[in-house]
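Every protein chain of the complex appears in place save one, which is left out.
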Amino acid sequence: MLARTLGELAVQFGCELIGDPEVSVTRVATLSNAGSGDLSFFANKNYRDALLTTRAGVVVARQEDADTCPVPVLVSEDPYLTYAYIAASLHPSPLPDAGIHESATVAASANLAAGVHVSANAFIDGDVDIGENVYVGPGVVIGPGCRVGAESRLLANATLVRDVVLGARCIVHSGAVLGSDGFGNTMSESGWVKVPQVGGVCIGNDVEIGANTTVDRGAIDDTTIEDGVRIDNLVQIGHNVRVGAHTAMAACVAVSGSTSIGKRCMIGGRAGFVGHITICDDVLIGGAAVVSKDITEPGAYSGAFMAEKDRDWKRRVARFRRLGDLAERVTALEKSTKGDS
Amino acid sequence: MLARTLGELAVQFGCELIGDPEVSVTRVATLSNAGSGDLSFFANKNYRDALLTTRAGVVVARQEDADTCPVPVLVSEDPYLTYAYIAASLHPSPLPDAGIHESATVAASANLAAGVHVSANAFIDGDVDIGENVYVGPGVVIGPGCRVGAESRLLANATLVRDVVLGARCIVHSGAVLGSDGFGNTMSESGWVKVPQVGGVCIGNDVEIGANTTVDRGAIDDTTIEDGVRIDNLVQIGHNVRVGAHTAMAACVAVSGSTSIGKRCMIGGRAGFVGHITICDDVLIGGAAVVSKDITEPGAYSGAFMAEKDRDWKRRVARFRRLGDLAERVTALEKSTKGDS
Partner (left out) sequence: MLARTLGELAVQFGCELIGDPEVSVTRVATLSNAGSGDLSFFANKNYRDALLTTRAGVVVARQEDADTCPVPVLVSEDPYLTYAYIAASLHPSPLPDAGIHESATVAASANLAAGVHVSANAFIDGDVDIGENVYVGPGVVIGPGCRVGAESRLLANATLVRDVVLGARCIVHSGAVLGSDGFGNTMSESGWVKVPQVGGVCIGNDVEIGANTTVDRGAIDDTTIEDGVRIDNLVQIGHNVRVGAHTAMAACVAVSGSTSIGKRCMIGGRAGFVGHITICDDVLIGGAAVVSKDITEPGAYSGAFMAEKDRDWKRRVARFRRLGDLAERVTALEKSTKGDS
């Protein structure tokens, strides 16, 4: 483990240091669990009690919180962001040496740049380009027509089915499937006929795709995910979808085919989008909401009920189901009241 | 790429051709992006503007739309279906040569028919039958007791755990898991006890199963998916479920154990079904709906709210939570009005 002095960290990450610059830390820890060799951060007021009693070697915190911190402080206007940078420097992603594991299979016509690591039992098909320093994890499959940008990382058992173009510095987590056929079927007299899916998937730079997430290839044109998008686990992205730059999607979101989502949107977990709609930039969608039509105005949208005690919920649902009766009773009252006047 | 003349296509697919039969096309494209060597189609009125300005080599369209098309037309009563057939002929599924990749493992007692392709790092266990011209993708695992019908295709990293019988011409997409244990547990004094899952999965002909979808084996009898069913990505099919012939399920649907879904149903994305219920034939379920009891009458069913601006939704929910108050106020009014009369 790499030890860094607080003085070095202050210089490298542009923070004022309150405390001894010779103290050193080797890893990150939570305020509660940190010891003298650990760096922690304070960004959420809910953890103030933990701050007051922390035994961390140093805490990244705002100026205004420095006084109440019992240990050295690295002062930052955005402690969580500064923490993210320092944590990345203390815990660098382990990158194995370049080379192709003897159990991996790489087609003769695949083109691998310098520094590529191909792990055990990976398979890289023909007509594939792999950029510099790409990490291809164990069991990963990269099908024909795929391009992977420099320094991207494909974790164990991820699959790029075919015609997937991935930018630089992307991360595709384990079990994710990119480039599978979209759900295109049309009915004939003898049943469903598959509509060939001949488009690809085009993914920008600095995109992260979660574990067991699926991104379908386009029906004709490409499915597109722009730069800097963050997608969590078990998300479904249908064919021809566009996800705008720097949009983030929490787990279990489902986006139906041909829907376009703008830039810098934030989509809560389990939200769903019907197909063929357009969501503008800078939209927030609440968890579990169902988006059924275009959104043309930035802002927050939601549509889910929250769980309650079962008997309370059942009572509410019963009242909801009697709303028609209630409305009729109000109408009757209105008539009778009018009759009165 | 294969070039086909419009004359040939007209004959093969039974369309009237309006235009030069010697013109040829090599691939499909959207109305907007098509060039002179591309075939496109017009089936959705929303794309009329694109039709009027298309530069496609030919467009598959209805007779009534032929006049407004600036390029040659292949006339069809169902342009999307005709497009699907032509697209399949222009873009045939690439089928690699028969043979077993040297990195694949096939148990000595597995039985492979002629024309089977087994890709890199695939594993086929003993007591397995693979039909003619089956494609087994890289990393695919086929466990004991499985049967795969002729011309089926198992894409990269799909898993048939055990006792899965798959018909002919099926497609199982990457990451799908068929034949995993159902969720069977019963409580004892010392915690949950696993109920052994000893049934299999029985899948008909011409079935397509999406990426990262899971279909559990039956607890005792088989889980059954009938001919021609189409299942999208990330769908969960519990143990002992039956899905009737030609039913289609969009992504992220969840069907709990022992539920039976009829033939020709269409299930919207993220819909859910509780266990042990029966849905008749020809039912449409809206996206995100929760189906909690038997459906005995064909038709459309739904049950989801749609997202709105967050402040509007919050107001609605607040009113919903005061429904009890409102009902009491109406009752009070009714009493006082009666008192008046």
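As written, the chain order gives the labels A and B, with residue 1 at the start of each chain.
The rule is short, and it goes like this: a contact is a pair of C-beta atoms (placed from the backbone, for glycine too) under 8 Å apart; a residue touches a chain by one contact, two chains touch by 3 or more.
For clarity, every value in this text was computed on a predicted model and none was experimentally measured.
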item: Residue among B:35, B:99, B:196 or B:324 that touches the chain left out of view; value: B:196
item: Candidates A:117, A:147, A:173 or A:194 - the one touching the absent chain; value: A:173
item: Candidate in contact with the missing chain, chosen from A:54, A:119, A:152 or A:180; value: A:119
item: Touching residues (missing chain, whole complex) on chain A; value: 27-30, 33, 46, 78, 80-81, 83-85, 87-88, 91, 94, 101, 103, 119-121, 137-139, 155-157, 171, 173-175, 206, 208, 210-212, 227-228, 230, 232-234, 245-246, 248, 250-252, 269-270, 287-288, 304-311, 313-314, 317, 320-321, 323-324, 326-327, 330, 333-334, 337, 340-341
item: Missing-chain contacts mapped onto chain B; value: 103, 105, 121, 123, 125, 139, 141, 143-144, 157, 159, 161, 175, 177, 180-181, 183-188, 191-196, 198, 212, 214, 216, 220-221, 234, 236, 238, 252, 254, 256, 270-272, 274, 276, 284-286, 289-293, 297, 299-305, 315-316, 319-320, 322-323, 326, 329-330, 333, 336-337, 340
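To be clear about the criterion, only the chains that are shown with their structure count from here on.
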item: Between chain B and chain A, distance of the C-alpha-averaged centres to the nearest whole Å; value: 25
